[in-house]
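Removed: one protein chain of the complex. Kept in place: all other protein chains.
Chains here go by letter, A and B, matching the order in which they are written, and residues are numbered from 1 within each.
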Amino acid sequence: MADTPAKPLINLTVNGRAITAPPGTLLIEACKQAHIEVPSFCYYPNLSLQAACRMCLVEIEKMPKLQTACTVVVSEGMVVRSETEQVHRARKSAVEFILTNHPLDCPVCDAGGECELQDMTFKYGAEKSRFVEPKRHRDEQQWSPLIYFDRPRCILCYRCVRACGEGMDVWALGVANRGVNSTIIPNHEDHLECEECGNCVDICPVGALTAGPYRYKTRPWEMTHVGAVCTYCGDGCKTTLGVRNDTILRADNRDKSGINGDFLCVKGRYGVDFTQHPERLKQPLARGVGGSAELKPVSWSYALGTIAKRWLEIQKAGGSFGVVGSTRSLNEEAYTLQKFARRVLGTNNIDHHRSADYPALFDALGGREGQPVPLAPAEALKAGGPVLLIGGNPTDEHPLLAWNLRWGYRLNKTRLYILNRDDIKLRRQAYRYAKVGDEAAAVRFLNGTGAASASLTGVGEASEKRWPQTPPSTVETVNESLQEFRARLRQEKDVIIVFGSEISGDAIRELVAFGSGLEGTTRYIAMSDNANSHGAADMGLYPDLLPGYTPLSERSKFEALWGGPIPAEPGMDWNQMRAALQQQNLCTLYVSGANPFRNTPVAPESLKQTFLVVQDLFLTETAQCADVVLPALSGYEKAGTLTNTCGEVQVQKRGGGFEGAKSDLEILYLLADAMGAEWGAASPDRVLQEIRTAVKGYGVSLAKLLSGESVMTAPLNGRVPHRTAPELLLPNRDTLFTAGTLGRYSVVLNSVMERHLKKEAAAE
Amino acid sequence: MSSYTPHPLEVRVVSRRFDQPKARTLAGYLESDGFKALDKALALTPDAIIDEVKKSGLRGRGGAGFPTGLKWSFVPKQSAREKYVLCNADESEPGTCKDRLILEYDPFAIIEGMLIAGLAIGARRGYIYIRGEYRYLIDIMEAALKEARDAGYVGTNIRGKGFDFDIHAHTGAGAYECGEESALMESLEGKRGIPRLKPPFPAVAGFMGGPTVINNVETLASVPPIIINGGDWFAAFGPPKNGGTRLFCLSGHVNNQGVFELPLGFPLRRLIDDLGGGMRHGAKLKALVPGGSSTPLLPADIAWDLALDYDSVAKTGSFLGSGGVVVVDENTCMVKFALRIMQFYRHESCGWCVPCREGTNWLQLSLTRFHNGGGRDGDIETLREVSENILGRTFCALGDAAAMPTLSILKHWRQEFEDHLNGKPCPFGAKTSVAVSAH
Partner (left out) sequence: MTPFSQSLEQKFQELMARYPARRSALVPMLIYGQDELGYLPPAAIARIAELLDESEMAVREVIGYYSMLRLQPAGTYHVQVCTNISCLLRGGDELMEHCQHRLGIGNRETTKDGVFSLEEVECIGACSWAPAVQVNYDFHQELTPERLDQILDAYQQRAGAGERAGERA
C-alpha cells in the first residue's frame, strides 16, 4: 500500500468555510474532522450505513431535498450548509419523532448522564413535546445473564445489530415486525445465545440495552474513570474502569482510545468482578503458627520474616532455589523478580508459564539490525494486507486479534490464509483455508522442507456464507489444494504471519525462513495467552536468558548494572524444577502470581522437603500447598507497563485498590530488604527507567507511553542461543469465557459459562 | 376472477387481448400477434430496441413515471455481475387494480415484454414479483411460463437465436413497501422489505448486486406493441412526452367503476361522465385522488378540468401516479378519509427510518382521536407540521406518500377539521368510532 500515490484531497465548503477531505470520505466524517458537528444516532464509523435516524440531514447545493451527511460522499466543489433554519427544523423534528415513544424518565434510566438522546434533546430538541397520544409500553426483558433490553427506550438505530453482526460476526440480534412495531430481537425468541461481549450495550446510544453486572449500581458522575489495560488475555485492550470508593464497578471502552478502538470481549468488560471476589486473600497466611499444620492468617512482618529467615538458612546451607514468575504481573515486576532471583537468591532457576516460544522467534529473526521491525502490532491486522494465520483460535483466545482480522476482511479486503487443524470460526473470513493434521508439518511444507503428506492436503471447507446480512462485497473463497495455497501465498507481499503455540522451536525457524523468502516485509505475531506473557518473556523469566533475550554469556552488562555477580550456568526450567521437587531435591520454591500445579500437579508428599512461598490473589491449587501465602494486588490495582502478545507496551494505571494486599513489586522489595539487600523503596518508575536503558528493544519513548499510546518493542539481539523446550509450551486453550485460573474467580464469567454448559448439555 | 367488459371509448393497446380468452394460452397468444415483437426485437441491436422505447415516450406505469427507454439505457453494457429484469407486480397502491387484469388476461404479453427488456440490456434472467394476495395470478403466470418454456419462448436458445432468458414468478407475502423497487429486491433476496440506499441505483447494482431493470407490469406489457408498431405510433396517442395509453382504475362514487384504457391526456370529466356513467346518486364531486392514495387530492374545481397525463397533473401539484382515480363525493367526511389513508401508511411503513415510522404512527393516533371527537385546539396545526416534518425527510418515498395526501386534505378541507374540533359530532354522520388497528 505504501506505493499507491496519495490521491489529491477533495475541496468542499461547509457553512462558508473551505475544508478538504480525502476522496471517498463521508460528509459527516469530513465535517467532524473540520470540527463542524453534524449530529447523528444511527451513523457509526466503520459500520454499514443506515440513514435511518435522519438526524444528520444537511443542505447541499443543487440537491432539492435535505441529504443525510452520513451517506453522502464528499465531492469536489460541494457546497454544504449544516446550520440553516431548515436544517435546524429537521433536527428538532427528528428528536421529537424519536421521543414520541421514548419514556421521558431520564432520572430513573440506567443510561441517564451518558445518553446520546438526552444530550441531543438538550442541544437540538423542543422544550415541550406535542405528542399527546398514549405510548406503547413493554416490560423490560432479560436476554442473558448480562444483557437486558428495555424496548420502549430503543430508538432503532440498529447499531447493536451491526456491532453484533458485522463487527463480531455473531449475528445474534435482529429486527422483527414492521413499522412502528419494529423491535430488536435476540436470536432465540426470548433470550440471547451469543459471545456475551457486550459491544451492543456499549454501542447503544440510549438505555435500551444495559448490562446486568453494572445496571443501577451507580451513576457515571459518581465514578472516576481510569483508562487501564485489561488483565486477561495477551491482546492488551484498553478498558475504562469506573471506580467508586476504590472499587471497580464496571469496565467498558467508552473512551475508545486504546489499541482496541470500539472492541472489548466478555472478559475485559465483565470479568473485572474477580477483584471483588469473596475469596480474595486479604492477609498473609502461614503454616505452623501455634503448631498448626493449616494455613493461618499472620501479619505481613511475620510472613516476610519467616520467608527471609528460611531463605537465608537455605542459602547458607547451599540449598537450591526455584522461582516461577507470573504472566500477568507487570513488566517492572517480572524484571524485578528475575533480578531478585539472580541477585538476591543467587539462582538462575527461574521460569514462567510459557505459551509462545519467543526465544525461538527472536533467535530466528536475530541478526537483522537496521531492518524494519519484524513484529506486527495488532492494528496492522486491520489494514487489509495479506495475513497467514497458523494454528490457535483467535476468536476464543485472542478476541481482539480476531476482531481486527474481521475488520480487515470487512473493510479493507484482507486476504486471510488459514492453516488449522480445527474448523475455527475465522474461516468464515478466510480467503484460503486449509485444514491440516499438524500445523508444524504444514509449515515445513510451506518452506519446502516437508512433503504435503496425506495429513496436510485435506483442504477445509471455508464457509460458503459469511455475511448473512450483507452481500459479500469483498473477497471470494475457493477451496483448493495446499500446493495452490502455497503458490498463492508466495505471490503475496508484506504478509503478516500470526501463529499459535503449535509452532515452536524449529518450526518457528522454518516459518521465518519461509517468511523471509516472501516479497516485502514479513511481520510476525506469536500468540501467547496472558496479559503479560510476552512481557514476562522479554523481561527474562528464563533459566538461560536475561532480559531482552540476552544470553548468560553476556551477563556482564547486567552484573555491572545490578552491582554483583549473576550465576553463569543456566538454571532449571519449570520441568526440571518440577522433577527436582518430585525427587525432593528443591529446597524452596517461590511462585509469584502463577499456578503451575494446575496444569502440572505435584504430589503433596513430594513437597514435604520444599519450603513453598506463593504470592497470589486467591488460594489457588498451588497456594493451597504453600508454607507461606502472600496476598497480592491484581493487575487493575497497580501501575506499571504491560507488553501484549504482539510486543506493544502500554501503561497500566491503578484503577481500584484492595485492603491488605500488596503489589508484586512492593513484596519483592520488602523481601529483598528482609534478605539484607539494600534496594531501597519500590518505585515502578525507576524500574521502568532501568528497563528502558537495559532491555534491548525497550528504549521506548516515555512521552508516548505516558500519553496512553502503545509502543512497539523489538528485542532483537542477534542470535539467541537458548535451550529449546517445546514441551514447556502449555497454552491455556482458553475459551471466550475462561481465562486460566483468574477467570474462575469472576462470578459473572462463571454464570455465563454455566449457562452455556447447561445449554450444551440440554442439546445433547 | 375480475370482471372485464371493454368500453367503446377505450383505446385498446395493452388491453387489446383482455376479451380474448384464447390469448391466455400460448396458441391463442401466437394467433393474436404473440411473440411477433420478440422476433422483431431479436433482429435488432440492443440500442435499437432502447431507441424505439425512448421514441415511444413510454413512462413508467408504476407510479414515478420515469421514462422507460432512458432507464434501460442506464444499464452498463459490460458487467462482471449478472444482469436482471424484474417485473413489479406488487400492485398495492390503494385505488390501483390494473396490473391484475394484465396478469390475468394477457400473461404472455408480460413475458414478451420482459424478454425484450432482457435483450435490450443483456440480461439472462427475470423475475415477476407478484403480491401474495394475488395467488390465483401467480398460478396463471406460472402456467403461462411453463407453456412458454416448453415451447422454447423462455429458457435457453430462444427461437434458435442463441438468446437465453429464464423467467420465474415470485410471490410476496403482504407488504406495500415491497412495491418500492429496492425493497422489492431485498424481498426477492429473501429479506425484510427494507429499501436500499441510493445510489447505487438498480440499473448499476440491483438484485443480487447486479445491474437490474425493474418495471411495472403495464410498462412491460406496453413494450411489445411499441416494438411491433414503432415508438412513434405509440407516442402519437398522447401529448408530447406522455406517450401512449394507460389503464385508469376508476373507483369511488361513480356509477360504473372499472378499469379503462385511455390515451394519456384524456379529460377527467369524460372519464367520470362518459366511462364512469357520472357521479353516483347525482352527488357533487368533492375530491379527486388522481393517481392512487399517495397522490395529493385535488378539489373539484381543479379536478373537473384535469387532463390525465403526467405533465398536466403535475402542474396541479399532484401526480398521475399509478392510474388509480378515486372519485370522492360531497357526502364524504375528509377527516375520516385522511385517517383511513394514514391507517394504511402506518400499517405499511417498513419502520426503518424515524420520520416515517414515528410520524405515521403519530398522525394515525391523532387523526383517530380527532375523528372520534377528541380534537383539541392546536391539533390541526400539529397535524400539518408533523406531516411537513415527514415530507422530504424520509429514507424512501413512502414517507412522502403518507404526507402528501394528508397535507392536501388539510389544505383544501381544513374547514371540515375545524368542524370536528372540540367534541362536535362528525357532520357527515360518519361512524364516530374508529378502532385503532392493533397490528
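What we mean here is this: a contact is a pair of C-beta atoms (placed from the backbone, for glycine too) under 8 Å apart; a residue touches a chain by one contact, two chains touch by 3 or more.
All values derive from a computational prediction rather than experimental measurement.
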| item | value |
| --- | --- |
| Touch with the omitted chain, as defined above, among B:G34, B:G63, B:G95 or B:G321 | B:G95 |
| Omitted-chain contact residue, chosen from A:A176, A:A487 or A:A603 | A:A176 |
| Contact residue for the chain not shown (choose from B:P21, B:P76 or B:G132) | B:G132 |
| Listed residues B:G172, B:P225, B:P263 or B:G321, member touching the removed chain | B:G172 |
| Sole residue of B:Y153, B:F344, B:W362 or B:F395 that reaches the chain not shown, by the stated touch rule | B:F344 |
| Sites on chain B contacted by the missing partner chain, in the whole complex | 1-3, 82, 91-97, 99-100, 125, 127, 131-136, 168, 170-176, 187-193, 208, 249-253, 257-259, 289, 293, 324, 326-329, 332, 336-337, 340-341, 344, 347-348, 350, 431, 435, 437-439 |
| Touching residues (missing chain, whole complex) on chain A | 171-172, 174-178, 185-189, 464-465, 468 |
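Assume only the chains that are shown with their structure count from here on.
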| item | value |
| --- | --- |
| Gap in Å, rounded to a whole number, between the CA centres of chain B and chain A | 55 |
| Chain A-facing residues of chain B, complex | 175, 191-192, 197, 208-209, 346-355, 357-362, 365-366, 369, 376, 378, 382, 386, 389, 392-395, 439 |
| List of chain A residues in touch with chain B within their complex | 49-54, 57, 65-66, 71, 89-90, 93-94, 96-98, 100-101, 130-134, 155-156, 175, 177-182, 469, 471, 473 |
